[in-house]
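What you see is the complex with one protein chain gone and the rest in place.
Up next is chain A:
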């Protein structure tokens, strides 16, 4: 590596200018004496909402409903107005030997040494390769993010007949994008056995989207070269296989955090989220290093990511004021049918999580879930919740359920009874 890196020394460096990072910057900039620097690798900050042309953003944080791009713009402006410094086309590529952030930008190479660092790098959908879908090497296979960048940012055509794999919230966003691009969704497949998963979809106008859905179905092969011509799908438990002609495949959901900076810093990753292990104030186990947004809960909506920004800002301010909380803590883990839970650590005397909610992910639909918290085999709380647990979207658990946990009692396991 060439030596010539310009050194920057803000009070706080925030990696990632999506909803989480921007909101954290907006809270922190007026409250610290030094600079708050947001680094984003895209040519414009704003994160994923930049290319979500539909509405449904900002409900719980801005208390209004915005389209994605408008929401992104609003978040950028608000952070700038609050005094944060935003640098786009600035990619953090790793950590320097002395613990600084290494940054590449058209203005040159930088090394950023901040008193506190917030990593809010978001999450991405697993592509075909990571899902290990075999078959031909075919063009026309996208993730939702890729598709939306194509259609909304580059205004490029996709195909005419699409199969959408997955039926998460984001999958419906893909339907809207395809429709905008003049591409018909001929089928949506879900590995889930039931339709409740998507009937709870809340984007306005859903009833207009008549999309055939096949449940208990997975894609077993992609056919066609150079462009996709069909997909082979398999129904379970029959094992029956059918070929569906299409020229476009959109792989939706199946999220993985952009966790690289945590891993290269040697921060413990949660085996279930694959994001960093954080406490309710969004601290990692390295003092001064924080996380916020979808990098720690893959994935929730943008407003929740933004409210993480508020939460992490409070934690950062405490840290800068040298208010330490390194007392006793308990680890929170998820048991089947919960796949993951975040945050993962509760410390004595620490603030509760944002909106007093633990976030979790289920792999099967549960209409009236009874949540049970156990510590050392003992039930410390159980509660039937009035909202369902739905695959493909975050399931929220009141954090008061942890109040009976003994700081020295070991791990708290959360499951559905």
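Quick note on the criterion: a residue touches a chain if its C-beta (ideal position, glycine included) is under 8 Å from a C-beta of that chain, and two chains touch if they have at least 3 such contacts; residues count from 1.
Assume contacts and distances are computed from a predicted model.
Trainee: Leaving aside the chains on screen, match the unshown one to its UniProt name from "Glycerol-3-phosphate dehydrogenase", "2-hydroxy-acid oxidase", "NitT/TauT family transport system permease protein" or "Ferredoxin".
Mentor: "Glycerol-3-phosphate dehydrogenase"
Trainee: Any idea which of A:46, A:145 or A:315 touches the chain not displayed?
Mentor: A:145
Trainee: From the list A:97, A:132 or A:321, pick the residue that touches the absent chain.
Mentor: Within the whole complex, the residue contacting the unshown chain is A:132.
Trainee: With the missing chain put back, which residues of chain A would touch it? List them for me.
Mentor: 1-5, 41-43, 89, 91, 93, 104-109, 124-130, 132, 134-137, 139, 142-143, 145-146, 149-150, 153-154, 156, 220-221, 225-226, 256, 260, 263
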